[in-house]
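Only one protein chain is missing from this complex, and each of the others stays in its spot.
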Amino acid sequence: MWTYIIKRILISIPLIIGLATVTFFIIHLAPGDPMALYRNPDISPEVMELMRRNLGLDQPLHIQYIKWLSSMARGNFGISFTAHRPVLDILKEAIPNTLQLTFLALLLDLIVGVVIGVISAIKQYTAVDHSITVTALFIYSMPSFWLGLMLILLFSLVLGWLPASQMQSINADLFGFWHQLWDRITHLIMPVFVLGIATAAGTARFMRGSLLEVIRQDYIRTARAKGLSERVVVFKHGLRNALIPIVTLTGLYLPFLLGGSVITETIFAWPGMGRVAVGAIFARDYPVVLAVNLIAAVMVVMGNLLADITYSLLDPRIRLD
Amino acid sequence: MPEGIIPGKRPPTQDRRRNALWMSVFLPGSGLTLLGERRLGRWLMIAFVLFTTFTIGRWPSVSSGLIRGSLDERVAAVFLLAVIAGIWSFSLYRVLRRGRGLEDKGHSHWEITKTQFRKNRPAVVGLVVVLFLYVVAFLSPFLAPFDPNAQEDIVRSRYLPPLSGLFQQVIVLQNGQRLAAEDVDRQGDEISYRPAIREQDQAPAVDLLTIDAGEVRAVDRRLRPGWWRADVHWLGTDKFGRDILSRIIYGSRISLSIGFVAVGIAITFGTFVGAISGYYGGQVDNIIMRLVDMILAFPRIFLVLTLIALFSPKIWLIIAVLGATGWMGTARLVRGQILSLKEQEFVQAAHALGLKTRRVIFRHILPNTMAPIIVTATLRVGSTILVAAALSFLGLGVQPPTASWGNIINQGRDNLLGAWWIATFPGLAIVFTVVAYNLFGDGLRDALDPRLRD
Partner (left out) sequence: MVRLLEVKDLRTYFYLDEGVAKAVDGISFEVDKGETLGLVGESGCGKSVSALSIMRLIPDPPGRIAGGEILLNGKNVLALSDEKMRDIRGNEVSMIFQEPMTSLNPVFTCGSQIEEAIILHQKVNKKEARRKAVEMLRLVGIPAPEQRVEEYPHQLSGGMRQRVMIAMALSCHPSLLLADEPTTALDVTIQAQILELLARLQEEFNMAVIMITHDLGVIAEVADRVAVMYAGKIVEYAPVKEIFGIPLHPYTQGLLKSIPKLTESKERLAVISGVVPNPLEFPQGCKFHPRCALAIDACRDPEPELRQLSPGHWVRCIRAQRNGSFS
């Protein structure tokens, strides 16, 4: 099995290089001159030229590419045009915040999705099943920004139960540990929900289908013929098999979870990668935009890798390839 | 026996056919019910009646729109007349066909799919809603009560809540006199109000009058006379006094056209790429699939935002970018289908006959892959609409003052608690549109492949 894992990791490396290349060339399609941001009648053309050279924008494209690639590999993503700080620092602050959200949203997705899906399958065709199906349908048809706004409207503005934005209250640093923890939790509830509920709905639907399909298999009939109780048949024999495709589905959902962070962080003013990305895009801050795109793609690739490994752990048929 | 004639069922009698034909000239659909196609006949009748009454009722706007109107209005008018003409001629066509005893035998793949689909009520509802949305989009100049960009008198019409203008307050005096009023407010011993306008075209009265509270017996509410004459802000107004319902109606055109065209582009391109990849296999396939994997690794929103921000957010660019980021799934799907079909015997047979590669792909393999592609396309429209709305919301979509569902919601953020209707209703519109597309797509999928059903 280790050979499988190592092989997958090795394949990922050229993939990541490819991603970097794609990102680079996308950005450099830009018709706008990045220097336009700094255009200021007070600054003389010579100074502009100096700035341009400092930012490396005067060199031919392929040189820029090589330099960029090598510095990327060393973790140097350049300096942000607008914040005048190393991009790496900006990311180092922002990424953990996004990871908090994404990780919790993933948990929400898996736990709620699987449980609801199983319930839906067991009670197939009953009123419970139908209402779950309808609710799931509406949930993943909702725009997440709208859902976020509606939740803020209800829970923050009308009811006042939950905070509307940010990661913590203004004076949170003065709180004791438990108070801080609780404060953080209340700030997490709505963003995590908005980020994860749509994928949870999709997972629930998929889980239902997967379990129903598995229940029809011959080996389930064999399990019943052995005298096992229906509960053991469904939860031990059925569920183990039905969960396997969920791993693949979750891998497919990773880009959506990361992409969803853009909207969610914007609505809830959450200082994460998504919000940084949007700001940078509007400001034409290319180093940041490049870096964020690349990091996001790399995270997806790593997530898929994890998903593949998990898959091979669950499905013995794959293990020995 | 002549083909198409069902043994055991005689063609309808001469008389019946003649009656049906005449009936169909005047009321499309009625003739069909006479000839046995009751469900279709009923639907056609209802549709015809709805569209015709609408046209007649709004004839002044329709005719002026046709002759002197803007492009939008012309298109809308033409659409309306075309639909009516279409229903009329389709009904005649069916009557003539039926009259000759020709019936669909009901066993071709398409027929079976149709029957299965009809049994699925939610899916049919989805389809109907989708069609309804497109009709609304085309007919928006005639359906929207207000001009979506008209600001009227900002001071008076900004931030009006839903159902504004529907009701009127009536101050009932002690002496029995009734005064129609608006903005009735009580301050201590005095009640201030504004007299309600009588004529539709008169500007609203500006001056506040006051009455001693003791003279008032009660304040009632009643429907304003003439409320149906399109003066009511059913969904309220926004910061600039623009009617939300009208903006939503006009906004539907943006969402629906983006959805449709972007998915169309993505599907076409994806099919093309997938076909090449699947058919040629080997290195070509490898390279293409690697590329697909790479693009798929980027969250779509990041790519779309980056690409759109590089240029300027024009609608055609949005459509192009959405199309360019959405073809990968279809490519994979088509490639998979082709790979599996390639080995099947009918392809080898075609080759043995000497057909060229391209012909084999297009005439023989692709028709077999159509069904899953169409299902994917329908389901993707929903997600494309969601992404497009997110773009507008962030400010990188259609720019104000053009109304699009996303940017209306964005404007609603400014006053979320005070003017909740601005952000809420467009969102509901999005939800229902996407739900309808999803229902329709799911229904299509279930109808086309029974194995996928429970």
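Order as written gives the chain letters A and B; numbering starts at 1 within each chain.
Simple rule for what comes next: a residue touches a chain if its C-beta (ideal position, glycine included) is under 8 Å from a C-beta of that chain, and two chains touch if they have at least 3 such contacts.
Since this is a predicted model, take the numbers as computed values, not measurements.
Within the entire complex, contacts from the absent chain reach the displayed chains A. Note that of A:241, A:264 or A:312, the residue touching the chain absent from this view is A:241. In the full complex, subunit A makes contact with the omitted chain through residues 217-219, 221-229, 237, 240-241, 244, 314-317.
The rule we apply is simple: only the chains that are shown with their structure count from here on.
Per-chain Cα centroids separate subunit A from subunit B by 31 Å.
Taken together, the subunit A residues at the contact with subunit B in this complex read 15, 18-19, 22-23, 26-27, 29-32, 124, 137-138, 140-147, 149-150, 152-153, 157-158, 209, 212, 255-256, 258-260, 262-263, 266, 277-278, 281-282, 284, 289, 292-293, 296-298, 300-301, 304. Taken in their complex, subunit B has these residues touching subunit A: 290, 293-303, 305-307, 309-311, 382, 386, 389-390, 393-396, 406, 409, 412-413, 416-417, 420, 423-424, 426-427, 430-431, 434-435, 438-439, 454.
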